[in-house]
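Complex shown without one protein chain; remaining protein chains in place.
Chains here go by letter, A, B and C, matching the order in which they are written, and residues are numbered from 1 within each.
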Amino acid sequence: MSDSLYQEIILDHYKHPHGRGLREPFGGEAHHVNPTCGDEITVRVAIDGSTITDVSYDGQGCSISQASASVLHELLTGTTVEDAFAVEKTFTELMQGRGQVEPDEDVLGDGIAFAGVAKYPARVKCALLSWMAFKDATARALTGAGQTSEEETR
Amino acid sequence: MSDSLYQEIILDHYKHPHGRGLREPFGGEAHHVNPTCGDEITVRVAIDGSTITDVSYDGQGCSISQASASVLHELLTGTTVEDAFAVEKTFTELMQGRGQVEPDEDVLGDGIAFAGVAKYPARVKCALLSWMAFKDATARALTGAGQTSEEETR
Amino acid sequence: MSAPHSPLDVDRVRKDFPILERRLAGDHPLVYLDSANTSQKPTAVLDTLAEHYTRHNANVARAVHQLGEESTAAYEGARDKLAALIKAPSRDEIIFTKNASEALNLVAHTLASGLADDPHYRLGPGDEIVVTQMEHHSNIVPWQLAAKRTGAAFRWFGLTDDGRLDLSTIGELINERTKIVSLVHQSNSLGTVNDVATVVARAREVGALVLLDGSQSVPHQPIDVTALGVDLLAFTGHKMVGPTGIGVLWGRREVLDALPPFLGGGEMIETVDMTGSTFAPIPHKFEAGTPPIAQAIGLGAAVDYLTGVGLDRIHEHELGLTAYALDKLNAVDGVRIIGPNSMESRGGTVSFVVDGVHPHDVGQLLDEQGVAVRVGHHCARPVCVRYGIPATTRASFYLYTTFDEIDALADGLHQVKRFFG
Partner (left out) sequence: MSAPHSPLDVDRVRKDFPILERRLAGDHPLVYLDSANTSQKPTAVLDTLAEHYTRHNANVARAVHQLGEESTAAYEGARDKLAALIKAPSRDEIIFTKNASEALNLVAHTLASGLADDPHYRLGPGDEIVVTQMEHHSNIVPWQLAAKRTGAAFRWFGLTDDGRLDLSTIGELINERTKIVSLVHQSNSLGTVNDVATVVARAREVGALVLLDGSQSVPHQPIDVTALGVDLLAFTGHKMVGPTGIGVLWGRREVLDALPPFLGGGEMIETVDMTGSTFAPIPHKFEAGTPPIAQAIGLGAAVDYLTGVGLDRIHEHELGLTAYALDKLNAVDGVRIIGPNSMESRGGTVSFVVDGVHPHDVGQLLDEQGVAVRVGHHCARPVCVRYGIPATTRASFYLYTTFDEIDALADGLHQVKRFFG
């Protein structure tokens, strides 16, 4: 299964998720649901100055959505908000590239394992679920718009 | 054009219609319209006892609908009501037979020229327009239901 | 478990379906277990489509030329075939729609429009609409919208733990205020075949209409609308070896006559004037615009194909497959059937969950082995909510399904479990 969607890295993150669990303190939280498959995730972001000090999460869903949250945690914890949004943008572009975009390991780290997912439109939503919740939670943390947002990710 | 819809007989009746024109007295009248092509006909029936003493008509439309009214006049004037309905039934069956019904010249006279029309569903309505108005007018004459009826023939 | 005998020569049947020779990624043969989603098409249907377009293509009911006559005859001939298939009392009772969803919406919209002369066919405040919790979204959403528009109440039958309609409250649920009961014949997510007779009997007592969603039953068994006793029946061509883009609404003449028009346009009229229009009799009243001509003709060919093979034999074949599949799946550790886990009143659609593995992952890994199943809520989300699961994996069978393919599914599930173990 070398062509498989399920790269070793993804399976690893799925079976041994990094940084899972919701933690305090946090500046913004977002809960996203994929209505087509019922996957859901809650993401919390803690910010100190311009640095993201923690990304914590909890949720349930398929291996792709769960592993993606684990990678998200790993890539973005400790970066600046600006860098985090740049990574988020690159990851989203990779996912929406229908398999035509070359993944950049320097930027995406383990995230490049998701390159194959881009060929499966039905699964792209899974991979992006936590990233969209992250964007939302960060925006809330930055604007102080209150802690929680509920959303359905299409 | 031997296979043509337009048999000599039909053309003859179209160009030289028999008994055309609305006459008095009459016991029942019916006005029928084919909404798809705008053809219309008015048929009047005069009955004495059980005998149809006159079928008069006027209208406008294609050669098939006009020739058919002329044949109708010729076949049914002077017959008994019972015989007239039998002829009407035979003609209707021929028209709705999709070209599978063998026409009976003894019953239908010049009406057999319409056998070819049965193969053209769009034209069957034209051929039947005056016959349906006739049925209606006769029913009105018999029941004394008043003189006129307006109808759209489908 | 050895495969039981089938009344069909499935190897021969499969030769009629060219797609079944398709090789997938990794040179896996296609194991297509997603027929409840859409069925595959036999050569006979595809040839009919091609023949129509290359020899007879023309618009219907509007032309006096030869192609027009041919096309009209073929289109109306398809109506005859559909009428015969479901034993409709009259061919005029067959309305061609684009799919089952349009057929269901047609009924909901016309009842909600308020345009019917007879108040019996007008939904309003105080009226009740009854569906079930196992309906496809296409038989839920139109009624929710109709309720919202008219003020009628939207009510539903719940489900028992083993995947059946809970009819215990039928006496209260279907009552004097009920205008219509709309329910599925065979559930597309659970496989349950519903007890239509009981629902019809109660609806008759209170004078409610019954609309049956036959999307998952008409393709798989002989249907007789008069014996069923329902007022209306909706089904869809693409699930019965026909083309996409075509569905059917059957209704008793009296009911279809009483419903006001739905879509307005060319050919559904009797006469149009700027100051007002009158409408054609059924079936044309409900067929606005150029109908799916080639698709109706293709569906006619599909009916010929299915009746040629024999719907009773197809049904029997599927029952054999289903019994075999239930046995096989129940033998896989950690697999739990969602829906009836016995052969009583069920069809060839089997949903299940695998302990600890998300259905998306089940489906994807099966696909990597060439086994095509559907995962998700199958457009029947309330069923998943009822059973407290996010989604299921669903295998569904048809006349071309083999016992070997069910073995492939079971083998695939073992591999899924090893992979995520």
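One rule holds for everything that comes next: a contact is a pair of C-beta atoms (placed from the backbone, for glycine too) under 8 Å apart; a residue touches a chain by one contact, two chains touch by 3 or more.
For clarity, every value in this text was computed on a predicted model and none was experimentally measured.
Touched by the hidden chain within the whole complex are the displayed chains A, B, C. When the full complex is taken into account, the listed residue touching the unshown chain is C:Lys148, out of C:His120, C:Lys148 or C:His414. The missing chain, though absent from the display, is touched by one residue of C:Glu102, C:Asp127 or C:Asp231; that residue is C:Glu102.
Hidden from this view is one chain, which touches chain A at 33, 35, 119-123, 152, 154. Within the entire complex, the positions of chain C that touch the omitted partner chain are 18-19, 22, 24-25, 30, 32, 34, 37-38, 40-41, 46, 49-50, 53-59, 62-68, 98-102, 104-105, 108-109, 113-115, 133, 136-145, 148-149, 156, 236, 238, 243-247, 261, 263-269, 271-274, 276-277, 288-295, 360, 363-364, 366-367, 372-376, 378-379, 381-382, 385. Taking the complete complex into account, residues 1, 3-6, 11, 35-39, 60-64, 120, 123, 126 of chain B touch the chain not shown.
Note that only the chains that are shown with their structure count from here on.
Centroid analysis (C-alpha atoms only) places B farthest from chain C.
More C-beta pairs touch across the A-C interface than across any other pair of chains.
Centre-to-centre spacing of chain B and chain C amounts to 46 Å, using the average Cα coordinate of each chain.
For the pair chain A and chain C, the distance between C-alpha centroids works out to 38 Å. Separating the centre of chain A from that of chain B, both taken as means of CA atoms, is a distance of 79 Å. Touching of two or more other chains is recorded for no residue of chain C. Not a single residue position of chain B touches two or more of the other chains.
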